[in-house]
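For reference, the structure discussed in these notes is given below.
Complex shown without one protein chain; remaining protein chains in place.
Chain lettering (A and B) follows the sequence in which the chains are written, and residue indices restart at 1 in each chain.
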């Protein structure tokens, strides 16, 4: 059977899915071949995660899955069944968000939610991150507008706020 | 920041159909046949459109490009069909099933190859193409346009030259790589209206082009542009909008969305122009440039788009910011079988600057002169003329010597040698100067409307697209400053809607604050007149005695006497009935003044209202074993005219520098021998990432431009301009070998050093 036939004739390609997104349980049906990015955007309206390359190269679609940053374009929605997801819409006044505003660490804003989610994941996993760890994590995302100087400033400030026992 | 910001691709609309492009796998081939039957037979497919369905040529200034290829394809990735389907993945699946039979044609892979006599012709019918603006194609060749500069007396210049040098440089095509891929939706309403949503820098150009090619009255075309996720010039071109329109028309006007994948965005949509160039400089014994002869061959790719205007800029600013009285330049936009080029941040200047500034460094070395000193000695200033023979004054040219002096101080230039070796590591610094004129069309303009609300607050309407420079925010600041009111009382929407907002030419060329700013000042002044007139009648004082500020209109002599704007914004209601005045609506507009088209034979004319000048530096540390290097410092001093928001201004400059360092060090399309792009993904098309940023130094000189609001000069593009030259100068110093080809990957440096040995 060729692909086209299997695609059009195969009703098994649609799967039920249960997710915990930003603290809420959500049930839906998805194509197995649909990435989590599209499910979050097209089915759940969570358009804060952005398609930038859909190839795992730019990080604009980064979300937090079970505590770790994850590129939602590199994951099928069905793989995330039963798991806990946080998107930018689920963050409220987190230190990284606030520092991004204070340090003016964005211009066009398109990469920003991905950077914030990655930075948020870093703060949770490594509140004492050394410069090498910070670089390793944040080089997963691309920003085309800024020079990264401001993003660096925001992340460093958020880390120090966190260390001083901030939120 | 919270995920709430909406971009074009974020809109969810029930019933929205999706389009996908079938593109050419070949760079130059005749189309023998297109078979869409397999694509049409897939369930969920609504329509397939090909070039034959709409055999029209588009483009500005030169109409040379069919939105979908007709007869032949001219670059790898060129759209040949658009498929409309119920879901995006079905459209993509079907696009893969569009079967095209091709017959290969000989390729042209570089602008110099394209220029050779007998090169395969990419546009056989160049003579028949319609022309707008300044464009000078040479039918029977691959020259899409040629501009000439003829200034002074070359013979005399060469006679006075004790030293002469020649430099050849090349920069490859690369990509804008905005993080948001291009995206457009189109819907044709039963009442005849066309509604387009697009991630665009030129919503009003979309409107005029849809009007031109589809004959829909202008007032019936509504273009919406919400927040745009980066453009850098790449979203000033009109491409997907035509295709989305055609797709919608093919399905009875239903709303259709067309979004680029990254691969399509990098190759099928227009790219950053490339350049090959030859510069000859002559210099007197005391270090004054006496003559220059420059030829630029821009790699415009398969279609010209804005290439001819960029090559025009390559001519008009070819000298760099230096006084050169005997000057000859030919600047050509060449057709090749590469992706087609459109405007890119810097608009021809990063390229021309790379050429002239490499030559400047080579000449400084020949003279055994400090490279900054050499530039200072030749810096252009008031009383000098540009390549276009425009006589400069302080307002038009700013203060380059001051920029150089400030840069010298900032980076402690005199305290360290140009180069220091420590074991296998060599630290070296490279400098360059830059200038840029906007090369806008003579009739570029903008309008603005300021509408007063009942509480005295205002809504500002204007056509500037918010694309990351904070333009709309700074425009509200301008309005607030002129109206002397709290900026929080000035509101602006993030979206541009061509139906309600007055036109702006395009959000490009670092021109928005200039054009819209002037329009806003006029609108504010218009509102102030209306406020004073109403208040004068209420207060029974002559309008000339009144002042507006702090939410009030009051007497200059007795500020205690006055009236709240809130009481008169919609007209003043008299206690006994009746109204004085009516709603305050300020309107203003502005058009470029005094721009003179360039004479195509001599270049005489005036390309724009002012130049922005600056000086830059890059410091590298090179590992001489494997030629890898770190960029340690990058510095810019720029004459901004006036700095309104220092944080925004610094961010624009450093962001530009970062992009420039990317172009200089790594960004390039890799073509194989069939002119296919091998790296249309961020995985293999490398950009600067977090952690590679050098320490940035930025400072400003403020020499007002008399024609601009608050004396501002454009700065949005300028950080990028000198970075390729400064990096190449630094690495050339570090290696002792001229590095004249970009990008400067370690492999390129190794190869150049290796070949020299």
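Assume a contact is a pair of C-beta atoms (placed from the backbone, for glycine too) under 8 Å apart; a residue touches a chain by one contact, two chains touch by 3 or more.
Here is the rule we go by: contacts and distances are computed from a predicted model.
S.K.: The complex lacks one chain in this depiction; which UniProt name from "Methylamine utilization protein", "CO/xanthine dehydrogenase FAD-binding subunit", "ABC transporter permease" or "Ion-translocating oxidoreductase complex subunit D" does that chain carry?
M.R.: "CO/xanthine dehydrogenase FAD-binding subunit"
S.K.: Return the single residue from B:550, B:600 or B:746 that touches the missing chain.
M.R.: Only one of B:550, B:600 or B:746 touches the chain omitted from view, namely B:746.
S.K.: Decide which residue listed in A:59, A:95 or A:109 touches the omitted chain of the complex.
M.R.: The single option touching the absent chain is A:59.
S.K.: Could you pull out which residues of chain A are in touch with the chain that's been left out?
M.R.: Touch set of chain A with respect to the missing chain: 1, 3-4, 6-7, 10, 12-13, 15, 31-35, 38, 54-56, 59, 62, 68-71, 73-76, 78-79, 118, 135-137, 139-141.
S.K.: List the chain B residues touching the unshown chain?
M.R.: 88-89, 92-93, 95-96, 261, 263, 625-626, 628, 665-666, 670, 678-679, 683-684, 686, 688-689, 691-692, 745-747, 750-751
In this text, only the chains that are shown with their structure count from here on.
S.K.: At what distance in angstrom does the C-alpha mean of chain B lie from that of chain A?
M.R.: Measuring from centre to centre gives 31 Å for this pair.
S.K.: Within their complex, state which residues of chain B touch chain A.
M.R.: It comes out as residues 1-7, 9-10, 12, 42-43, 89, 93, 97, 177-181, 227-230, 232, 259, 261-262, 467-470, 647-648, 651, 654-655, 657-659, 681-683, 687-693, 696.
S.K.: What part of chain A is in contact with chain B in the complex they form?
M.R.: Interface residues on the chain A side: 4, 7-8, 31, 33-34, 41-42, 45-58, 60, 87-89, 91, 97, 100-101, 104, 106-113, 116, 134-135, 138-139, 141-152.
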